[in-house]
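Of the protein chains in this complex, all but one are displayed in their positions.
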Amino acid sequence: MNACLRAATRKAITSGKKVVGIRRGYQGMIEGDFVPMDNSSVSNIIQNGGTILKSARSDQFRTPEGRQLAADNLRAQGIDGLVAIGGDGTLAGAAIFFEEHKIPLVGCPGTIDNDLFGTDETIGFDTALNTAIENIDKIRDTADAHDRLFLVEVMGRDAGFIALNSGIGGGAEMVLIPETLTDIKKIKSHIHSLMSQQHRSSIVVVAEGDELGGATQIASELRQDDTFANIDLRVCILGHTQRGGSPTARDRVLASRLGVAAVEALIDGHANVMVGLIDNQIRLTPSRNVYSRKKSINFELLGLTTLLN
Amino acid sequence: MNACLRAATRKAITSGKKVVGIRRGYQGMIEGDFVPMDNSSVSNIIQNGGTILKSARSDQFRTPEGRQLAADNLRAQGIDGLVAIGGDGTLAGAAIFFEEHKIPLVGCPGTIDNDLFGTDETIGFDTALNTAIENIDKIRDTADAHDRLFLVEVMGRDAGFIALNSGIGGGAEMVLIPETLTDIKKIKSHIHSLMSQQHRSSIVVVAEGDELGGATQIASELRQDDTFANIDLRVCILGHTQRGGSPTARDRVLASRLGVAAVEALIDGHANVMVGLIDNQIRLTPSRNVYSRKKSINFELLGLTTLLN
Amino acid sequence: MNACLRAATRKAITSGKKVVGIRRGYQGMIEGDFVPMDNSSVSNIIQNGGTILKSARSDQFRTPEGRQLAADNLRAQGIDGLVAIGGDGTLAGAAIFFEEHKIPLVGCPGTIDNDLFGTDETIGFDTALNTAIENIDKIRDTADAHDRLFLVEVMGRDAGFIALNSGIGGGAEMVLIPETLTDIKKIKSHIHSLMSQQHRSSIVVVAEGDELGGATQIASELRQDDTFANIDLRVCILGHTQRGGSPTARDRVLASRLGVAAVEALIDGHANVMVGLIDNQIRLTPSRNVYSRKKSINFELLGLTTLLN
Partner (left out) sequence: MNACLRAATRKAITSGKKVVGIRRGYQGMIEGDFVPMDNSSVSNIIQNGGTILKSARSDQFRTPEGRQLAADNLRAQGIDGLVAIGGDGTLAGAAIFFEEHKIPLVGCPGTIDNDLFGTDETIGFDTALNTAIENIDKIRDTADAHDRLFLVEVMGRDAGFIALNSGIGGGAEMVLIPETLTDIKKIKSHIHSLMSQQHRSSIVVVAEGDELGGATQIASELRQDDTFANIDLRVCILGHTQRGGSPTARDRVLASRLGVAAVEALIDGHANVMVGLIDNQIRLTPSRNVYSRKKSINFELLGLTTLLN
């Protein structure tokens, strides 16, 4: 996110605009938590995880009164255009806010889950994916040394992008995602065939939002089955380690491009859109479409997970 | 472990010995799972986590009959000296085995927990510690961006070495370890004072073996307290990601030194001892002492955890 | 490359084919350095850098006699289709070989430089890029602490892909690449303006193939200028550290997809083509086009390098 912030700030300054940072998102708009930004405010931050402007949930912004307060504060500051970085919730808030108060707003897709329509990839996804794979590599060392079965849960409440890609990249034997139906019987028989033949160790990557439940729940189902009594089964939930960390090259370049594009879109008079990258081209998508439509996973990749294990 | 294996193998070959690898530890001794080793068997493995010889628990080795079988297999192979890498359990097994069968055995301290008497540091500890800290760094990015309290659970069933060192190195606000009494009231008031003043985010590192329970249990105690209702509290259990991974410089050098020293000790006629590094010198400690005595944590370090948050 | 090898091997076996590995590339074909491959030959290698089949240059393969020998060996082994992973030279060799001997061959784009027509990204590029950025991050720590100017040379004899992307991602103040004319006067004045104003430290990323020469040559030109007498100027050549290393998520997934696609193309009767990924779709390109056409850099990215410093 810092790379996006840096790019948007510098592009805006170069274009002759004044830049104000809003700390803590929509809540900061309501509380008037503003901070003036210049070129040096965003120096030496491109390599850092997190965000220098912090983040917060805002219940107040869900109310018309909260949004009115936010709009009043922005107008008092002379702010006549907004760049917002975030996921579904951020974009949904943006759309309502624009409809009520007509302050132009351009969104940048920022979520590790990659589940936003209107962009092939979201800011943060590549970093989270690499963190997941590094952890799966480490877990494989143990799985392999001890002939164990590991269920590794990665993030993805509504989408299997991290699970699918980290499963392929981590060489997992199986991947369970919300987009496909998980048949526990098939899973059991597949694990048995894996553990008996060539593999004596296996890794199953589970998206936290799989419709069967997360790794803990699936593990308890397996453990209730007598045929799993002799299998040394472990659960590892990667959790918040997937957020944060120094961003990858790809994330930094993506975030820089989108940050610049967001400011350009504002200058060009767009409002209530999200910038995204589709087939390596900058594209604008109406905010409403971003959170009302669903980006589908790549079925070629899905095929690889069964083909390559 | 691979670095230790490599060093022991090459030292033994240079000393004119034949080397046989035993796969899957004591269980492999019982099953006769032997593999001849030469210089090239251990080429290009120093950078890899896990162990090329694999690892296994062995219930059979806990019985006199199992150990008899193991001894018979070793003698049939002409094996007249053993190097064993492992923790408490490995060393305890070694001591009984030597008393019964008189096959000389030298142990190398291999456990990420660092809880072995007879060495300042165990093989694997430095790598696990760095993995823990990298994860804590990532979690801090989120904690800081969202003003959250994180309870991070690290390994250490009986000992707080990883928790203590990763807490100091990760800049944690508090560290809970089995070696000290954890007073939940004091913890609560300390967290409150931290979250209200300068810090709006905090990280508490919890050793899995803390006498209050792991991070999940402590979190549920905190959540039952009304005064924590407004604190955004999260749990992250680092788990098996702390094992595995390419070893650090320090672990590779330590493992190389101890692997060589173990073979030297065997050649010098020692049996039933563990090699260790104390004050940067190779030292031998009788196996019995290793698992019967407890290595104490460094109280200077303990003081730092409260001083520096 | 290992991920690609693994995918191609497993896809071919699943499709009922026998798989033979050729060690050391075209030279191995000439020397008959073949090794049978099964599913387990490629187990647990997806995370490793380098290639288990090794690599070699082959002067003999540049001669008709060498290629005849290679073809004879392949036929003797019953090999009726080839998958070759490599860059320009590999693909050029493949085209001649096919024209002379009609053994179907499908290429996979494997080079860190990303300078192959017919694919948006080559296998190895994303990993090299991330290594470059990690190193630039480290160098920035020193540049910043000491107010220094660093010239960092990255790989790219004919192409600026690594330089351009690592420059943007590393937050470099300037990027010098072969695709654009480097005007030393403009560079000097730009550096002076940077070092005098807000920045007291600067990083210039130089592609090794810049038409002005690499970092060493540019540094010596700058040092001859009296106005650079007070600037603490250092050169760092990242060199071979950019090759090797555990591949990134993106590289593993890309390599897996292309390995499978290469085998599919062979089975579908294609010969003398390269598989690539264009706009996230698998595409086939005639081998001749791959090395006769030039992939152009992204000018939007080029604009970012001046906009964001």
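The chains carry the letters A, B and C, assigned in the order they are written, with residues numbered from 1 in each.
We take it that a residue touches a chain if its C-beta (ideal position, glycine included) is under 8 Å from a C-beta of that chain, and two chains touch if they have at least 3 such contacts.
Quantities reported herein were computed from a predicted structural model and do not represent experimental measurements.
Enquirer: Please work out which displayed chains the absent chain touches and list them by label.
Expert: Displayed chains contacted by the hidden chain, ordered by label: B, C.
Enquirer: Among C:G89, C:G213 or C:G245, exactly one should touch the missing chain; which is it?
Expert: Of the listed residues, the one touching the omitted chain is C:G245.
Enquirer: Of the listed residues B:N39, B:S189 or B:S292, which contacts the missing chain in the full complex?
Expert: The missing chain is touched by B:N39.
Enquirer: Which chain C residues touch the hidden chain?
Expert: 48-51, 54-56, 131, 134-135, 137-142, 144-147, 150, 234-241, 243-245
Enquirer: Spell out the interface residues on chain B facing the chain that's missing from view.
Expert: Within chain B, the residues touching the omitted chain are 3, 6-7, 10-11, 14, 39-40, 43-44, 46-47, 120, 126, 129-130, 132-134, 137, 140, 144, 165-166, 168-171, 198-199, 246, 248-250, 252-253, 256-257, 260, 279-280, 282, 298, 300-301, 304, 307-308.
We take it that only the chains that are shown with their structure count from here on.
Enquirer: In whole angstrom, what separates the CA-based centres of chain A and chain B?
Expert: Centre-to-centre distance between chain A and chain B: 34 Å.
Enquirer: When the centre of a chain is set as the mean of its C-alpha atoms, what distance in Å lies between chain B and chain C?
Expert: Centre separation, chain B to chain C: 39 Å.
Enquirer: Which integer distance in Å separates the CA centroid of chain A from that of chain C?
Expert: Distance between chain centres, rounded to whole Å: 28 Å.
Enquirer: List, in ascending order, every residue of chain B touching at least 2 other chains.
Expert: none
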